[in-house]
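Missing here is one protein chain; the remaining ones are kept as they sit in the complex.
Letters A, B, C and D mark the chains in the order given here, with residues in each chain numbered from 1 onward.
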Amino acid sequence: MSYPVREITFSISPRRWKHIWAGFLSDKLAVLAFSIFVFYCLIAMAAPLIAPFDPYDTALIDLLNAEIAPSWISGDERFLLGTDAQGRDLLSAIVYGTRTSLSIGLLAVLMQASIGICLGLISGYFGGLLDTLLMRCADIQLSFSNILIAIVLLAAIQSIFGLAYYQDHAMIMLVFILGLAEWPIFARTVRASVLAEKQKEYVDAAYLMGISQIRIIFKHILPNTISPLFVIFTIQIANVIVAEAALSFLGLGMPISQPSLGSLISIGFDYLFSGIWWISVVPCAVLMLLILVINLLGDVLKNHLNPRHYKD
Amino acid sequence: MKGLYFVLTLMLATVVSSYTMATHATTINTQTISTKATSAKTIKIALDHDPISLDPHEQLTEKTLQTSHLLFDPLLRWTQDNTLEARLATHWRNLDAHTTRFFLRDNVTFHSGNPLTVDDVVFTIERLKKSPDFKALFDNILTVKKVDRLTFDIVTKKPTPLLLNLMTYVFPMDHQFYQDKDRVLKFGKSFASYNVSGTGPFIVTKREQGKQIDFIRNPNYWDTSSKGNIGRIELTPIKSNSTRLAALLSDDVDFIHPVAPLDTKRLENTANIDLITLLSSRVLLLQLNQTKRAEFQDIRVRKAINLAINQQLIVDKVLKGLSKAAGQLSHEQFMGHVEELQPLYNLDQARQLMQEAGYASGFRVSMITSYGINAQVAQAIESMLAKINIQIDLKAVPAAQYLRAIDERSTDLLLMSWLSDTQDSNNLFEFLIACTDEKTGFGAFNTHGYCNPAIDNMINAANEELDQTKRRDLLQTIEKQLAADAVFVPIAWLHLSWAAKRHINLHTIVNNQNLYYLGDTVVSD
Amino acid sequence: MFVFLLRRLLQACIVMLIISLLSFVIQGNLGDPVRQMVGQSVTSEEVEKIRQEQGLNDSFFQQYGRYIKNALHGDFGESYFYKEPAFHVIMAKLPATIELTLAAIILTIVIAIPCGVFTAIRPKNLASHGIMFFSTIGLSTPIFITAILLLYVFSALLQWTPSFGRGETVSIMGLWESGFFSLDGLYHLILPSISLSFILAPLFIRLIRSEMLEIMESEYIKYAKAKGLSSARVYFIHALKNIMLPIITIGGIQIGNIIAYTILTETVFQWPGMGSLFIDSINRVDTPVISAYLMVVGVIFVFTNTLVDLVYGLFNPTVKLAVKDV
Amino acid sequence: MKPTPFIQICDLEKSFPLKRGLFAHLYQQQGYKNPHVHALNGINLSIEKGEALCVVGETGCGKSTLARVLMGLIAPSKGQIYYQGQRIDNLTHNERMPFRKSMQMIFQNPYTSLNPRMTIFQTLSEPVSFHNAKLTKEQVDDKVAELMLSVDLNPDLSDAYPHEFSGGQRQRISIARALSVDPDFIVADEPLASLDVSVQAQVLNLMKDKQQQHNLTYLFITHDLTVVKHFANRVVVMYLGQVCEIADANTLFTQAKHPYTQALISAIPRLDNNAITPIKLAGEVPTPLHKPTGCAFQARCHYANDRCRNEVPIPMQIDVSTLIACHAVEEERL
Partner (left out) sequence: MALLEVKNLNVSFGAKHNAVPVLFDISFILHRRERIAIVGESGAGKSTLGFALVNLLSKPGHIHSGTVKLDGTNLTTLTSPQMQKIRGKRIAMIFQDPMVTLNPVITIGKQMVEAIRAHTSINRHDAKKIVLEKLAQVQIPAPDIRFDQYPHELSGGMRQRVIIATALLLTPDIIIADEPTTALDVTIQAEILELLKSMCEENNVALILITHDLGVVSRVAERTMVMYAGRIVEEGPTLEIINDPQHPYTQGLLNALPQMTLAGHKLNQIPGSMPSLSDRPNGCAFHPRCQYAIEKCQIKQPNYIYSGISTVACHVLEDMISETSSSDSAFLNDGKDVL
């Protein structure tokens, strides 16, 4: 006796990313934050096109123009946001500073992510002594703050390469230092996901199919560990930018001739009591907004990628 | 389990506290003397840093000298209008070209109660000759001869026109107090760096390095004519300009130094706060390293750089008009000052000179500066030189590395400032202009590699020339020659700035060598 | 327990070794300590003499060997600036930093727990949105900006609070210089601890909130409700006790951050603690202090981590540290 | 001489160290004992071609460990495994490759046994193209479509992700994946545990069909005795890492000998006959860490005597197909 086999109707639930995207669009704050972030990115990418002056071209800077207030106060239309103590157009400096800060943020986090993901995958998948060693290192490093580690690394690198070399390659060096400083966050998250994923039977199934371990790690496990990383990736960008700003504030970051937002603020702080408020306030506001926006994006991602909100 | 936590906590507490105690023991605790004066005032001072030692011979810096003026008295001292004033030496006379006789003040006692005698002065000058920092200055003094209890002769190797200037550095130390414990130690703890017995108006009661020094007035101070009414001083180092200013604005301190040029405008408009700025003889100059860069060997290039830099603009914009644009090294109060040498600025001519020299399209050079206001001046120079196509890779570095760069002559352009130790032009020439000589220390800061034997000879001659007119001629000739050769770019004579609550009467106590005699300060109610 | 402590000790040794190597690489390369110690008009001959005396001209390995040897005897070298054993210098500054962090932590706890719990149990409430908004702002403001703004507004403009230093300290049994027991000391503590907690509190508010939200979904919370327990008991006994675990863990990791934040806060407020000492030492190239600082921070890290693990064990009955040896 | 069994398991043991990490490692080298959890304790078993051998037992009895050791997912601590007479337990991942095609596994949880980030096509085509490198893209497509049809799934859905399917459908995909390499032998580790009753039937029927179609041999692990009765040819009852009883399915359900088997059978929730009251076992369920001495079951057994408490019973052949490890049965107290 047999029943007529019917193809059962079932719903195809919307694809994961479509779902996230839809949830994202319905969140007004998220859209706002995202638009501002995109705006920042565009500005950073198109800095040479947008900035009215090239702040690195010292020939364009005239001390005669020093300390002009923003145009709505001074009426000087050449300098929308005014000029700094050197006569550099503040708008241009901020545009380029944003470019520097964002690049350092992105590149350093990319470096953190690549180191962290690789070590985390290896550590989580193979386990054993290597895992213990790597995670001890991660623990120790994580217990010190990124700024502290960066200061130490900075000093070490400066002493190895010499300060002059450091300043010439400050951006790459900072990326390197900040990239090294916080890989454990990625490594630990990846490792935790890998440990969880490794328990899942699809990994065993793949293994039983004879698929090589490298392929299992990268093709099967890695894609499943990605989503928490998006959140960390986003928030880390903010952290790295702040760390770079803090280093610059302490006088250890970008050189004065190629200011990042952090060094602009650091320079500006000397002017805080002097009445030339725009030199510090404007970069501060730009930095804070950037960090705020990235953190908000991190929150949004966290909410939408959370398995609790999105049932598998 | 809980017991364990207790033990752990206790262990931590013990470790920490034992060290706290240990450091306490090391803070100075001379006998506490109550102040007699009923009208005694307490003032709080915030400086950018505190003296590294209480030993007046350990380091030749403004901070040490300032402290020495509180704890000791010199034989002579500079007044506000840059003349010399007798202190522990009442008078003096030249016996011959090599010998000068000094007469000491009687009835002066040290903090320890010992009376001041010539033995103390002999001890002190001998010690100065051993100090690494002061050695070079006192090298010329052959011996100090004791004549009687209060009279002594100073014999020099060569005629020394600036002997009196030197005597401002002699702060007689209590030789009985320091006997056998008089080592000058740069690293490590010496007796003298923590224990003081001077003749000065103040006594240290508490010292936590990097945090605070407290002074109280010496009740047995010899100078009874002094109207000074400060009973107690609390001196705190505050490094950050903004925090220091905030401390003054929030009434936490009465007196700060320095004030960043930027903040002067704000203070001018603040009620109850006096801002004093004085032009000092500290000169800021840009050295062009001829050894390292062939381009700088061409006088046209050096001249062009001189012409391209607008000193007056730097002074107006960066230094807020408080400093003075310089066209030479010697400050106007110095003997070597040449009135005609004014800063030059002519961009067109500069460009033309560059073209003549074959560098119309310019070149790239490196430049090092220390942090702070120098870095801002450097940036201004950077953009000025960019206009004659000289591109600068500017680096601002911390002091320690800055000094290393000087020692190694590792940079093409160097921005540095120099204060004459003797209030005389020749000190500038000796260190900045003379050919580098490891042995004598001459040219130690000559990073431009300019070496002119003729000028060296003139420097040596001036050192021995007692005739003021001839000496003036010598010094002015050097200054003119340097200007003609465009060896370096003088930028400005920098200013000093203080801010204080009005009742401190700040204007009465500061001088342009950054010295203030708080012992004589009268604070109003 | 013994094994646990032994393990920690080993870990501490490894940490120390790494730090000592790092700090030594830095040493002598940051700049010239001798140059800083002498006045301007000193001959290079004299400088060279001092350098020789200090053993700064020896080879790297000689110096490192000497350093390790001395370190084993508890001697981390003498500060060039303070002319005292670097370790003593650090220890003298430690109480100030500990008190600052303690005040900030207390402030953080007082703010974060009620706010975090409230936002979790009333997520739709307007006040919750407000708290979350401010916590995001707080999280996004670099600590040096917060500190400078607080200093500017409350000290310079309003003159409500002191601007620098620790104020009057009271010696407790001669063991500890404390600012906790004088009005002036507490007064001085306000701004620095607020700016520290300005960055810590948002972090913990968010942590508590998300943990709380997660726990609220758990079976045992539902069960506690089904038993008819009052909401207060459910939230503050059943839920809070469980979120203590992740909070302790994250809190332990934050120790490192707090130490870094104290560097910035102390620099701005001229707080005479370890952090400002560290930055000053970097600028002064006082390398013995720099390496001693790193060592002490390393010890603090190992110590707090151990403590965190012990406390974790207290809160989590399923963790047993005392694995008996077989 | 008996013919070589299809799969032979000899004295299989598996234990897990309790402590891990650097310290435990050093510790052990110093000769200190690191306590181990014994998940399998000397298992002897043979599986004949074409049969469905069911392994039953409660949580923690080692049945899943048995499956994983058998498949080479974890290495045994001791003992040997033979596949058609060839020893396979000591092979490396690569050496084992030839056996991968003939031995496959179906897992318990259909929600975790499929990679959530791979479409069904990717999941199924990966082993197909991996083991048949020569196949063209079209051939792979065809093979995948064929596989999906064979488990009653519409091939049009091959581009969907696992979360778009129901539990039963996912389990069918798992079966299709196992079948994709045309195995002879399939280990099914509680494949029905997380499925609803109505869906269980679908999967069970499908497995039965495939057995007939492909002449498959099953090692079927379950805790549900009603399924065993329906599906198995032979049954292995395990308790705390040891085999209690091996018997034909019919024999087992009609005349179980071992006291534990009896208790298990009596505890089956029955629809029809509520007259059978479950045999109540004494005491607590021991964990593999705190294993009682003697017979593993003695602490809960009503028939235990001193011998049971001290001496481990040795499995004893009762008749052709029945094997029992019990002193009580041996002494004919039961």
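The rule is short, and it goes like this: contacts are C-beta pairs under 8 Å (C-beta built on N, C-alpha and C of every residue); 3 or more make two chains touch, one makes a residue touch a chain.
Just so it is clear, the model here is predicted, and its values are computed rather than measured.
Participant: With respect to the chain omitted from the figure, which of D:Glu58, D:Asp159 or D:Glu331 is a touching residue?
Facilitator: In the full complex, the listed residue that touches the missing chain is D:Glu58.
Participant: Touching the hidden chain in the complete assembly: which of C:Leu72, C:Leu126, C:Leu183 or C:Ala226 does that?
Facilitator: Final answer for the missing-chain contact: C:Ala226.
Participant: Could you tell me which of D:Leu149, D:Val285 or D:Met316 touches the chain that is not displayed?
Facilitator: Once the missing chain is taken into account, the touching residue is D:Val285.
Participant: List every residue of chain C that touches the chain not included in the displayed model.
Facilitator: Residues in contact with the chain left out: 217-220, 222-231, 233, 237-238, 241-242, 245, 315-318.
Participant: What residues on chain D make contact with the chain left out of this view?
Facilitator: Against the left-out chain, chain D lists 58-59, 166-169, 196-202, 204-205, 208, 223-227, 229-231, 249-250, 263-264, 266-272, 274, 278, 280-281, 284-285, 287.
Here is the rule we go by: only the chains that are shown with their structure count from here on.
Participant: Going by average Cα coordinates, which chain is farthest removed from chain D?
Facilitator: Looking at centroid distances, B is the chain farthest away.
Participant: Could you compare the number of C-beta pairs in contact for B-C with that for A-B and name the larger?
Facilitator: B-C is joined by more C-beta pairs in contact.
Participant: Report the inter-centroid distance (CA atoms only) between chain C and chain D in whole Å.
Facilitator: 53
Participant: What whole-Å value do you get for the distance between chain A and chain D if each is reduced to the mean of its CA atoms?
Facilitator: Here the centre of chain D sits 48 Å away from the centre of chain A.
Participant: Where does chain A touch two or more other chains at once, residue-wise?
Facilitator: Where chain A meets two or more other chains at a single residue, that happens at 136, 269, 272-273.
Participant: If we count contacts the way the header does, which residues on chain B are in touch with chain C in the complex?
Facilitator: 1, 4-5, 8, 12-13, 15-17, 19-24, 26, 46, 52-53, 59-61, 132-133, 135-137, 185-190, 193, 208-211, 236, 238-240, 242-247, 249-252, 398-401, 403-404, 407, 418-419, 421, 427, 431, 438-441, 444-445
Participant: Which stretch or stretches of chain C touch chain B in the complex?
Facilitator: Its residues touching chain B are 1, 30-47, 49-50, 53-54, 78, 80-84, 87-89, 91-92, 94-95, 98, 148, 151-152, 155-156, 159, 161-165, 174-177, 267-270, 272, 277, 280, 282-285, 303, 307, 310, 314.
Participant: If we count contacts the way the header does, which residues on chain A are in touch with chain D in the complex?
Facilitator: Against chain D, the touching part of chain A is residues 5, 7, 10, 12-13, 15-16, 129, 132-133, 136, 199-202, 204-211, 213, 220, 223-224, 312.
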